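Only a single protein chain was left out; the remaining protein chains are all shown in position.
Let's look at chain A:
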Amino acid sequence: MTDEIDAAGALEASGLGMKYRRGWALRDVACHLPAGRICALVGPNGSGKSTLLSLAAGLLTPTTGTLRVFGRPPAAPAARERVAFVAQDKPLYPRFSVADTLRLGRELNPRWDQKAAERVVEEAEVPLSARVGSLSGGQRTCVALALALGKRADLLLLDEPMSDQDPLRRHRMMGVLMAEAAERGTGVVISTHVLAELDGVCDHLLLMGGGRIRLAGGTDEIQAAHRVITGPSATGGGTPAALARHTVVETRTTGRQLTALIRPEGTPAGDGWIVTEPSLEEVLLGYLRAPDAPPLLADDPRTADTEVGA
């Protein structure tokens, strides 16, 4: 029934902009997230991650451009029932017990799955009788995740859900999320600062900076589009001429050694170069250190195999 709509992708934005009183938080964002992807939303503070998530959840109205969730405007009821949003501040009623909170979810959501919600709470070892206000930050996050999973949404928008979790609970919550994705093909967008957390979890990446998208696409494609080159630096410093034909994201020089993160045009070769494929974390760190590097948008279905803006 929903296959046709899902072809439109879980999330599709073009020319998307959001202006607050203090200025633009998002500018000219275009992205395409296929259904069922596990997407990492990464970027420094104030880069627009939370704004993008709030827009996708239908809590904000864009100033410019359009955003579609499963082919519909995010505020449309048909889109809303397919999306669950866990905001960064995890708004819950502090005087409710955990059980009451789940009951609230049950009464408000037609597709509610009580078992799924209870599983999350159990896995997190949060007692059902406890008052939400008495829980630790990490436990409260788990209750918010339980509400989101109980909703049986097709797209989970999670704003830094793991930031206040201890390592064990973080692992368990990630396991719960991945199991949900395995079982129901649920898509997840998860914003985070912890780059190492993403490895092996995410198959899609959105890197934001200054309200724009700097990297977008499948993690495999993004990784494959980059190379790390180590070799001798040019005499007298500076960038060796052989690098010039590639798109250079970042170069660093230590003594006589040059390290460069590039998007190669053809096969990179130079005197004494060692060329390796970077880890996803290396790519991300490179872009975070070089805010002016040209963006790589590999998620547009029409231009998926060409580089845009390079």
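Rule of thumb we're sticking to: a contact is a pair of C-beta atoms (placed from the backbone, for glycine too) under 8 Å apart; a residue touches a chain by one contact, two chains touch by 3 or more; residues count from 1.
Simple rule for what comes next: contacts and distances are computed from a predicted model.
K.L.:
For the chain omitted from this view, which of "Multisubunit potassium/proton antiporter PhaC subunit", "Carbon monoxide dehydrogenase subunit G", "GntR family transcriptional regulator" or "NAD(P)H-dependent oxidoreductase subunit E" is its UniProt protein name?
P.N.:
"GntR family transcriptional regulator"
K.L.:
Who touches the missing chain here, A:179, A:234 or A:290?
P.N.:
A:179
K.L.:
Consider the whole complex, including the chain that is not shown, and state which of A:111, A:171, A:245 or A:289 touches that chain.
P.N.:
A:171
K.L.:
Against the chain that's been left off, what residues of chain A make contact? List them.
P.N.:
Against the missing chain, chain A presents residues 38, 171-172, 174-179, 181-183, 196, 199-203.
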